[in-house]
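The structure that follows is given in the form of structure tokens.
Note that one protein chain of the assembly has been removed; the remaining protein chains are unaltered in position.
Chains: A, B and C, in written order; residue numbering restarts at 1 for each.
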Amino acid sequence: MIRVLFFGMLAGKTGCREFSLDMKKPQAPLKEVMEALHARFSGLPRAPYMTAINEEQAEASSVVKDGDEVAIMPPFSGG
Amino acid sequence: MIRVLFFGMLAGKTGCREFSLDMKKPQAPLKEVMEALHARFSGLPRAPYMTAINEEQAEASSVVKDGDEVAIMPPFSGG
Amino acid sequence: MAEAKDRPVRIQTDDFSVEEEVLRLREGSLRVGAVVTFLGTARDFSEGRSIRAIEFEQYSGMALREMTRLKEDALKRFAIIDVRIVHRVSRIAPGGQIVLIAVSAEHRKAAFEACLWCIDTLKKTVPLWKKETTEEGESWVVPHP
Partner (left out) sequence: MAEAKDRPVRIQTDDFSVEEEVLRLREGSLRVGAVVTFLGTARDFSEGRSIRAIEFEQYSGMALREMTRLKEDALKRFAIIDVRIVHRVSRIAPGGQIVLIAVSAEHRKAAFEACLWCIDTLKKTVPLWKKETTEEGESWVVPHP
């Protein structure tokens, strides 16, 4: 199980802020997790997102392990 | 008569803050006023100064008239 | 325990005082010759629409961590003495204060460069999202590149 967080407009588009995703294997590249999320949430636009694993910036090839927290983030707009 | 003001270190070097200079003619270029001041104050170093006539920046060729206020200023060091 | 406002990098709902943050930097060192601050405030107009209020969502944890990293990077990158960064996440009416970056240095050039770099980088690296409330409702802000 991994904990997936949707931020900003993505919470609206998926109708979900926090989601528990079953991992079929002990680890997988983030790219595969994204595909599983697109399969589950048809409202999640196909766009490049900022992503983080356990609060650290990550990319498509980064490895997600069971128990990790994965954040899917639209472009930041602080300041 | 013109009123001459010395600022900053120049007041120390000339021993004078404010000086009344007799003009021999009704007007003269600032360059001539400077020469008269060098003749009067041997302690006034030969250096390029900021100068003003009646509180407006002036240069060697600017015209000084009887009754004007002339300021002789070392480089500014505000801020 | 230290008061919240003793912390030089923070995300908070409360408003902040520019003077107080500047004072902390001045008290930090007598070598300080320049303090440059950037204050971001809520405008009443955005993309042609009248704004009633703005609000921020943060990725709690990561946002503060990235802001702390921002400060550390600025200290490495520029000849400065100290940095303070405060960002609010509450509902803010037009005219209200959003974010403050305050940088102290011996000389002004480094302070200006570091302060500008910090706010530019904050916008790129800190997970915060702005929502605007207008007459037509709420909408998330899409940043310009």
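Basically, contacts are C-beta pairs under 8 Å (C-beta built on N, C-alpha and C of every residue); 3 or more make two chains touch, one makes a residue touch a chain.
Since the structure is predicted, the reported quantities are computational estimates derived from the model, not experimental observations.
Novice: I'd like to know which visible chains would be in contact with the absent chain if the whole complex were considered.
Specialist: It touches the following shown chains in the full complex: B, C.
Novice: Spell out the interface residues on subunit B facing the chain that's missing from view.
Specialist: Missing-chain contacts on subunit B: residues 5, 7-9, 12, 50, 52, 55-56, 71, 73-79.
Novice: For the chain that got dropped from the picture, name the residues of subunit C it touches.
Specialist: Within subunit C, the residues that touch the unshown chain are 17-19, 22, 26-27, 30-45, 94-95, 106, 108, 111-112, 115-116, 119.
Rule of thumb we're sticking to: only the chains that are shown with their structure count from here on.
Novice: Quick check: what residues of subunit B touch more than one other chain, meaning two or more?
Specialist: In subunit B, no residue touches two or more other chains.
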